[in-house]
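Got a structure for you, written out below as structure tokens; questions coming shortly.
The complex is shown incomplete by one protein chain, all other protein chains being positioned as in the whole.
Up next is subunit A:
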Amino acid sequence: MSDPTVADTRRLNSKPQDLTDAYGPPSNFLEIDVYDPQTVGVGRNRFTTYEVRMRTNLPIFKLKDSIVRRRYSDFEWLKNELERDSKIVVPPLPGKALKRQLPFRGDEGIFEEAFIEERRVGLEQFINRIAGHPLAQNERCLHMFLQDESLDRNYIPGKVQPSSDPEARCA
């Protein structure tokens, strides 16, 4: 056998890319916005809710555009459910800010505008990180959090099966 002195470094052959694939919308579109903080209730029974809007083209989510209202404790619930049921390392939530809930503060405590904004940013980062995780996308609690009108805390935890999806079958 001849002993080639220079290796062949030419590219391997590959299928030319379909132009609709090349220029079409990517299959990984997932954006979640956490915005519009509203403080509801009066006096000591006040709490803040945020609008959580998800836009996606991932087949695993039933709705491609969904809007729900959630409060901080709902995010905590989601974090706990995922920590218990899924194998992923759940990212941290913005702080609970217990100090801000103590009386005799000079300011509005947890209803300070700057604090709410800081918390909103943290919640948005949290939910985007979680929702993009392939293993979290199978969890029923995530789907309920993002797309059901309200959280049923007595739900039965479980996995979501992806609906039959032509794109998932490989060439």
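Methods note: a contact is a pair of C-beta atoms (placed from the backbone, for glycine too) under 8 Å apart; a residue touches a chain by one contact, two chains touch by 3 or more; residues count from 1.
In this section, contacts and distances are computed from a predicted model.
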item	value
Record-based protein name (UniProt) of the chain missing from this complex, from "3-ketoacyl-CoA synthase", "Myotubularin-related protein 7", "VPS26, retromer complex component B" or "Tetraspanin"	"VPS26, retromer complex component B"
Selected from A:12, A:102 or A:156 as touching the chain missing from the view	A:12
In subunit A, positions touching the absent partner	1, 3, 7-12, 14-15, 17-18, 21-22, 24, 26-28, 30, 58-60, 88-89, 128-129, 132-135, 137, 162, 165, 167-168, 170-171
